[in-house]
Every structure is written in C-alpha cells, then in structure tokens.
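Only a single protein chain was left out; the remaining protein chains are all shown in position.
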Amino acid sequence: MEGKNSSVSFTIMNEVVLPNDTNTFGNLMGGRLMYWMDIAAGIASGKHCNFPSMTASVDNISFKNPIKLGNVVHIEAKVTRAFHTSMEIYLKVWGEDNLHQYRYESNEAYFTFVALDPYNKPRAVPQLIPETEEDKRLFDGALRRRQLRLILSGKMKPDDANELKALFIKEN
Amino acid sequence: MEGKNSSVSFTIMNEVVLPNDTNTFGNLMGGRLMYWMDIAAGIASGKHCNFPSMTASVDNISFKNPIKLGNVVHIEAKVTRAFHTSMEIYLKVWGEDNLHQYRYESNEAYFTFVALDPYNKPRAVPQLIPETEEDKRLFDGALRRRQLRLILSGKMKPDDANELKALFIKEN
Amino acid sequence: MEGKNSSVSFTIMNEVVLPNDTNTFGNLMGGRLMYWMDIAAGIASGKHCNFPSMTASVDNISFKNPIKLGNVVHIEAKVTRAFHTSMEIYLKVWGEDNLHQYRYESNEAYFTFVALDPYNKPRAVPQLIPETEEDKRLFDGALRRRQLRLILSGKMKPDDANELKALFIKEN
Amino acid sequence: MEGKNSSVSFTIMNEVVLPNDTNTFGNLMGGRLMYWMDIAAGIASGKHCNFPSMTASVDNISFKNPIKLGNVVHIEAKVTRAFHTSMEIYLKVWGEDNLHQYRYESNEAYFTFVALDPYNKPRAVPQLIPETEEDKRLFDGALRRRQLRLILSGKMKPDDANELKALFIKEN
Amino acid sequence: MEGKNSSVSFTIMNEVVLPNDTNTFGNLMGGRLMYWMDIAAGIASGKHCNFPSMTASVDNISFKNPIKLGNVVHIEAKVTRAFHTSMEIYLKVWGEDNLHQYRYESNEAYFTFVALDPYNKPRAVPQLIPETEEDKRLFDGALRRRQLRLILSGKMKPDDANELKALFIKEN
Partner (left out) sequence: MEGKNSSVSFTIMNEVVLPNDTNTFGNLMGGRLMYWMDIAAGIASGKHCNFPSMTASVDNISFKNPIKLGNVVHIEAKVTRAFHTSMEIYLKVWGEDNLHQYRYESNEAYFTFVALDPYNKPRAVPQLIPETEEDKRLFDGALRRRQLRLILSGKMKPDDANELKALFIKEN
C-alpha cells in the first residue's frame, strides 16, 4: 500500500450557528461543535484511507472562545499520521463574525479513527507522508500523543511511554 | 456558599440510536454520542451550581465498543469536584441491547463546565462534598486530571504539575 | 416465560428544552414532549419484554405546567402490567428549573406498547410482577384503564366494562 | 366576539416518513406522529382563535395501522368546539402508499388547545359554528369528551358527568 | 398507461416556522423552504406516477416576502404536465400570520421529477390530463419552460427553442 500525502486528506467545513445549536447564552454548545468536528474528521479519514472508518478516540479539547449565534464555524481537518490500522486527525476550529470582520480561535483537537473491513475488523491503512513543516511537526508529535492516549485509556503503562516523558521536559 | 453533595448532580440519560445517528456500519457516530454526553454533563453541572454554565473542556475519550442502531445509550453523569468557577463532570456511557439482554461499556469521560454570571463572566460555584468511596476517588483524581488539562492547553508548565507526576509512577 | 419485576423496566430520561422545541411563548411544545415520552416508553417496554415493540395507544394526557426554554425535562417510565402481547407503561414528567431550584409536575401518562415477532405479528410477553405499593396500585388500575381504552377505540361495549364502572363510583 | 365556522380552521398536512422517523421495523414511531399531529392541531387552533395557543391535553389515541418508511402521512385537523378559553381539535390521520395506490387509516384523535394573552393567561376564544353533519356530531360529542377529560385529569367527579354517563348506555 | 387528471396529484402541506428554520432576522431561510417544497413536490409526483421518483431540476425561484418565525407556511403542489419519464410540478407558497389574519405570497416554483424503475433507470409515466383553465394554462406553458430548462442546462441549443422565443414576444 502506497503512502499518501498530508494534503490528500485536507478538509474544510463551514457551518452557521443556528438557534438550536446554542445554549441559553446564545453560544454554540460544545456538544454540537464536537458533532461537526467528528463529521469533518471522518471525511478527512475517508480521504486518506478510502475505507469506511469510525471514531476510536478524541484527545483533550479546550474551548477558548464561545462561538455566537449566527456566526460561522470554520473547521479544518487533516490526517497527521497513520499507525497500523488507525489515523490521527488534527482539527483546528475558528469562529467567524462576518459583521464585525472578526475571526477568533475556538479550539484545536486530535481525533483518532480506525479503518474497518466489511466484517468490522480493523484493517491496515496507507502511511502518511508529511509535506510542510507543520505536517512534519504534527507527524512527530503524533507518537507522544499516542502514548498519552494509550496511558489514559489504560492500554500502556506510564513507564513504557518514552516519548511522553518529553512532555515533562519541554512543552507541547 | 454552602458545599453540595455528589448525589445532587447525579443525572441519568437514556436515548435510542436512530438511523440518522449512525455511520455506514449502523453504529452510533462518535460525534452524536459526544453531543448527548455534553447535554448530560450540562444538566449535572446545572444541578450542582444553579447557574448557567458552558463546556470549557473535554478530556481524552476512548470509545471501547460501538453502539448499534436501535440499541439504548445509557449515560450517567455527576460532578466530581468544583474548582473556583469550574466543575469537573464524570460521565460513564453504556450501550444496551435489550433483545440480547446485553449491556456493554462504551466509554468514560471527564467534561469541565464553567459557571457564568449574566455578563458572561465566570462566577464562583459551591464546593463539592464527595459521599461514596467512588466519589472520593474521583474527587482526589480531579487535581491530577486538571494539571494534565492545563498542560495540554498550554496554561501550565509540566514542571509545575506535581500531582500529574504521580501518573508516571502508578497508573490512573 | 418467567415474569419480570417492575424495577427491570424502570427508565429515567433527562433532556434540555432547546429553542427548536419551543412555541412562540418559549415553552416546550406538547408534540415534542410526547416524542420524548414515546422514546422513554419504548425503552421501558424493550427492557421488560426483550423483543422489538411499538406504540399501540396513548391514554389521555393533561399538561399541567408549561416547561420553559433551557429547563430540564425529567421523564420516568416503567411497565405497570403486561397483557398477552401488550404492555402498559406509566410515565411521569417533571420540568426542572435549576436556576431557581424549582421542580414542577408536567404530566402523567399511560402508553401501551405491543411486542412483535420478526414477521410483525404480536407475540406473548412476560407477566409483570409488581413490587412496591405504587406498583401494585398501578397494576390494579391497569385493568380499568384497559377497558376504557377498548371502549374509546370501539373494541369493547361499555356494558361489558365492569371494572370501568368503578370510575363512576370512586375517583382514579 | 363573533363565532367562526368549522371550515375556517380546517388544516391539511402531508409529510413523508423519512428514515429517522422510523423504529427498527421501518414503521413511523408513534412519538414522531404525535409531534406532527400537535403541529397540525396548533395550526388549526391558530386559524380559529387568531391568538397564540398551546397544547392543554390530548385524548386517548389508538394507532390502527403502522405507516411505512417512504409512505405519506396525511393529517386533517379542525376545531370541533370552543369552550371559554379552550378549543377541541379533531384530527384524522391516514397513511398513503402511492406505489400500491393504497390509503389506510392510522388514527383519530382529539387535542385541546388553550389560547393565551401576552401575559400567558388564558383568554376567551370565538365560539365555533358547526356547518356539516359531521361538524354537528363532533360539536355535540365534545361535551361528553370534555367531561371524560376533566374526570381523567382529576378536575371533575364522575358523579357530576351527566353527559359522560351516556357513554355507558350507547357507544361513542 | 392511462392518463391522470391534474387533481390526482394536488397536495397541500402546512408547516410552522420554528426557531431553527430562521436566519438572524427571524425569517424563514430560503434553503429550509426549498427543503419543504421538495418534499411537497415529491408527494405530488408520487401521487401522479405511483413510482418512486426524484428531483431532476428546479426552475428559477424568486422569494417575494419573508415568512416570519411562528407563521404558517402553506404550500400547494400539483403536476402540470408529464413528459416521457419526467413530470413538471407547480408549487405555490404562502405565509400565513394567524394573529394578524394576514396571508401573503412567498413564491411560485416549478420542480421537475423523474420516475425511476427498481434499477434506477428512468421509466415512462402516465400523461397528465389538465382539468381547469389554470391546469390548461400551466400545461401549455410547460413546453416553453422545458425548453428554457434544457437550454440552461446545456442540453438544447437556443436556436431550436421555438416555444421559448415566445417569451421574448409576450410575457410569461
């Protein structure tokens, strides 16, 4: 299976915050945003592996600025690294207030999707070939984030997470 | 402001997986599940603080078993600890296949909500008083999870995360 | 087929009233509430019989207090009695205003579900074994409500409804 | 306030059963149908009273035939009688299978709506003037149904329900 | 295959504008209205041909008056002419403000649906027999609209559109 470039999976999604997407403050609910992010991540994952795939995990998300009713939600997603049967997808989300011509960060996130065969068993996916400097930085960080993911889900012992220890020496 | 018992915020939610909640495998999409979990976390948070509140962050979620079309999604949520203006909410999610009388774990997660005053500024919330052994364990772990959250969102340096270092000595 | 205890089917559902659930007063629409109640009744029915089942009838519902935008809808459902192929489910619904720490009754209702085999034919369900005093009261009243249901749907003549006549002697 | 003819409030609604409206049998869920019926009843009620109004109660509904995925739901609604501040609305629902050119009854129902003033207090509505024979029959039966409603919601004692006693002599 | 009268396909749809159907002005979004119009056109098309059918094209739509939140959307649809495997459906849409007893035009539109066999290939549909004067006028104009449609989608050269040239002599 031939590797695929980062740009192959790059996906842009734009949505408008409608009344039913908001809490009583008139701000986009976190759950609705994660719903859209999951769709965007799933599209990116499908572009990379050309197999059906499903959400395996979601890394820590921190919401920086609320997105207002009527504003635009701009989501960008791309695969950062492929492991044997899974792919890490990096997402970046902005709010856009076109009336005030103001664009603000909402959050960054990492989703992991796993590719499945017709019997619902994980199947191998193409390797990712990073292109830009950012792609390479994301590719390199993917190992460390994977170790954290495995520790947090109880599948790896902290002692074995050599890459992750770097987190305690210099910042992400 | 008087503290509140863990049981005050305990919230149960049950939903049925309908066709539009599923991917092409007939499994509940991760994004739709996070939408429901966010609603459940928001109800628990509201019961604890009696103020409007909104999602501030979501910790690493690992989806163990897909939930099938027509199955029941059973979500339990409760506040584990209150910080100055924020609350950590612990969620546990099961799928239930009533035809086969089979209940399976989907995931566990921690959401953080922040309480807001009428001007959208964070406001102080009541302290949480843990009741059961599980409540106490969750209450104690909350500090460590908060440090990880702050590090991952770039708000704390790993060197300052004394609690988190425990993660590398004995497992969560 | 062994009987099942009342507690087996007990189901709790919590929802938040979002903008699209409301009429022009900002109150939860009756139709949206009945949609949720039907889902809750279907879950309770599935827990009792472990077969697919569908709504056969809904008894008179009287809405006491409107539930406001942003409030929580708390629904409790449980099977009260099983007839040959059908189950009566009792639902109780409250609104919860967490800001004002105020909980108010919305309505009580009885739904009837019928269990179906793979050819869409009604199939026998387990008997219900009432546990608490309330369970027993609901179990006993089920016969009378069933007669009223049959009369109202034209399947029984009023003359044959011995149980129902009690309605005209002492109140429900 | 002048009375209004039955035909003023007559409302027709047609919907298509989409995947998310169905249970695991591919049949329209009862709750989704009641949602649509509530919308239709609300339109009829608005045409009659020209005030905002909301659902006060729903009478016993018995679902005769399931409506299949892809079939058309045909709902007809009209006000049958106005009481001081409330209106009874009669609904009749059919399923339509255009491929097989087959139309089948789903159910009949009575909804009661109450008109509200800008302070959410009930306000007087115009009287209903029945036109056809069916209108008159529905108008006459409305008193009896109202007594049953009041008894079932605990607002009237069975002894005072003179009209309802007719139910036990000759059928609805 | 026998022809069918215009009245066979006549379809009425009523909907209420809910919060999530509106833009930031509190007016029904054009896209949501076209969604409902497509459903209504599909029902009319199904009543005429008794086959599954799907949207092939939509003619120019001009929205005259915005429809307000809480108002009723009244849609009427009927087949105007059948071509070999396709049907033209005429829709007329009004907004209704029951509080102010005011009905206003929203738009008129022509949708074209094509009937499909079980292998997704177009299949012949019954001819349409116009009944009223309006039916005849719509039937006659259908040829000219079809030529415009074919030209605009690049399937016909303007030189061959004899009927359409009438558009430049006297108005639609």
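A, B, C, D and E label the chains in the order they appear, each numbered from 1.
Simple rule for what comes next: contacts are C-beta pairs under 8 Å (C-beta built on N, C-alpha and C of every residue); 3 or more make two chains touch, one makes a residue touch a chain.
Model, not experiment: these values are computed from the prediction.
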Candidates E:12, E:99 or E:116 - the one touching the absent chain: E:116
Sites on subunit A contacted by the missing partner chain, in the whole complex: 11-16, 39-40, 42-43, 46-47, 50-52, 70, 72, 98-99, 101
For subunit E, the residues touching the chain missing from this view: 23-25, 27, 29-32, 34-39, 42, 52, 54-63, 66, 111, 116, 120, 148-149, 151-154, 157-159, 161, 165, 167-169, 171-172
Positions on subunit B contacted by the hidden chain, ascending: 19-20, 22-24
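The rule is simple: only the chains that are shown with their structure count from here on.
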Recurring contact interface, reference B-C, options D-E, A-E or A-B [over half identical by residue number]: D-E
Residue list for subunit D, restricted to those that touch at least two other chains: 23-24, 39, 42, 52
